[in-house]
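Right, chain A next:
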Amino acid sequence: MIDIIYRIGHFVLITVFSMALGLLFMGIARKIVARIQKRYGPPVYQPYLDVLKLFGKDAITHGFIFDFGAIMALGGVIATLFFIPLGSWQLYSMEGTVILVIYLLAIASLGMAMGTVGSGNPQASVGISRALMQMLGYELPYLVILFALIYRYQTSSVWGLMQAQAGSFLNWNLFAYPLMAAVAFVVLIGMMGKKPFDSMIAPSEIGSGPVVESGGKYLGMLLLQKSITIIIELALYVNLFLGGAENILIFTFKMLIVWVLATMFGSLFPRFRIEDGIKFFWKWPLGIAILQAIYIIT
Partner candidate 1 sequence: MLTNYIFIPIAAAFIAYILNKRNRKAGAVITALVSAYLLLSLTALYGRWDITQSFNLSLMGYKIDFLLAVNPLSWLFAVMTAAISILIALFSINSQENFKFSSVFNLNFLIIIGSMIGIVFARDFLTLFIFWELMTWTSFYLISAGKKKMAGRAAYRYIILSAGAAYAFLMAAIFIFQQTGSFAFDSAAEFLVANSPAQSIMLLLVISLPFIVKAGIFPLHIWVKDAHGNAPKEFSPFLSGMMLKIGIYGMIVVFYQLSFFKIIENTIAYRGLPLLSYLFALLGAVTIITGTILAIRQEDMKKLVAYSSISQMGYIIIGIAIATPLGFSGSMLHLMNHLIFKSTIFLALAAVIYRTGTTKMYEMGGLIFRMPLTFAAYLTAIIALAGIPPTNGFISKWVIYQALIEKGYLFLAIAAFFGSIASFMYVFKPLSTVFLGQLKPQHQNIKEVPLLMKIPMLILILVIVLFGVFPGIQMNIINQISGYLGIETVNYTLYSIQGANGAWNSLLIFNIFSAGFIIALLLFSFAKKSKLVGLLDTYSSGEYITDAESYHYAYQYYRPFDRLFDNLAAKSLTDFYETLTKNLVRSGEGLRRALAAGKLQNYALYSVLLFVILAAVGWII
Partner candidate 2 sequence: MRNEKDLLQLMNAHFEPLKLEIKRKQNVSVEFKKEELIQALSFLKSHSYRHLSTISCVDWPEEGEFELVYHLFSYDDLINISLKTRIKRDPGIFQTAKEIWPVAEFYERDIHDFFGVKFKGNDNLEELILENWQEIPPMRKDFDTRKFVNDKYEWRDYNGQKHTD
Partner candidate 3 sequence: MVNLTLIIAIPLLMSFTMPIFKMLNQKLPKVIALLTTAFNLLVLTANFSQIMDSAIIIELGGWQAPLAINLYVGPLALLAAFLINGSAFILSIYNLTQDYKFDDKFYLLFLMITAGASGMVMTGDLFNLFVFIEITSIAAYSLTAFAGRDSYEASFKYLVIGGIGSVFMLLGIGFTYSAVGSLNLAEIAASAGLINPLLLQITALLFLIGVGIEAELFPLNFWVPDLYTEAPTAVSGIMSGAVSAAGIYALARIFFTLFPAQSFLNYLLYLGAITLILGELIAYQQKNIKRMLAYSSLAQMGLIVAVISLGTEGAVRAGLFQLVNHSILKILLFISAGVLISAAGSKNIDDLAGLGSKKKTAAFGFTIAAMGILGVPFLNGFISKFMIISSSLNADQFLLTVLILLAAVIEIAYYLKVVQKLYFEDLKIEVKKTAVITIPVVLLTLMIFGLGIYPQLIADPLEKAAAELINNGSYIMTVLGGM
């Protein structure tokens, strides 16, 4: 019985922690972009205020599917959180496999997609169709990388992959397979929908894409979902390529570095068109990933 309470407590703690961390990261990102554009930019804790304000505002709904979508999005993402070791904190990551995490993320995106398209706004459907196309673009190289890693270390659990890189920082995958780490970094930017690959939430073209109809608490929920997704994807990257970490602080620090690099990298490039985005992902990242995989297999 105690074990269950401990588990639930741990469960809620991790959720709150990652939400807070995710929002902090988003604040830092806005600060960095502002600094790059030579302006002060909002305070770092701005996302907390946004979320608080959003939950305070009234909101409109377009029926059951609109609410169910938002709930499923956030729920799916929270569920994914527990299959990734965050530094020393890991709840179920023993059994969790990498492929499972990719598909659990899919629940969240499917939920969000279903909810937003349920609003009946054509701009939301256009946004979702762009998001799905782009997902096909970046997911393929990512899975090839995972294929290579799993084959190399003969374990498909994230915890196992992390352990495999223990010892000195030299045998981190970043140094063992630098090309693969670079490809994963580009894919990471695509996954998080940051600047060059954010054609699905293009504010000017399709009125911020899928979230066109979500105001108030729906926007708040989607913001939280985005924050946890950022943490999950960063955690995955750190575990797979930077050898994870013993305690949470170092882990957060590593995630921060990757996040800052990604934001800087992102804020330099204009937005990709959809098919150019897919073509880009299938030309260089996929090519390098396949070469790397072949190198590993043979």
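We adopt the following convention: contacts are C-beta pairs under 8 Å (C-beta built on N, C-alpha and C of every residue); 3 or more make two chains touch, one makes a residue touch a chain; residues count from 1.
These made the cut because all candidates are chains of the complex that A comes from, given by their letters.
Small disclaimer: the values here were computed from a predicted structure and weren't measured.
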{"item": "In-complex contact partner of chain A, selected from candidates 1, 2 or 3", "value": "1"}
{"item": "Sites on chain A touched by candidate 1 in the complex", "value": "11-12, 15, 55-63, 65, 67, 70-83, 92, 95, 97, 99-100, 103-104, 106-107, 110, 113-114, 117-123, 125-126, 128-130, 132-133, 135-136, 139-140, 143-144, 147, 150-151, 154-157, 160, 207, 212-213, 216-218, 220-221, 224, 273-275, 278-279, 290, 293-294, 297"}
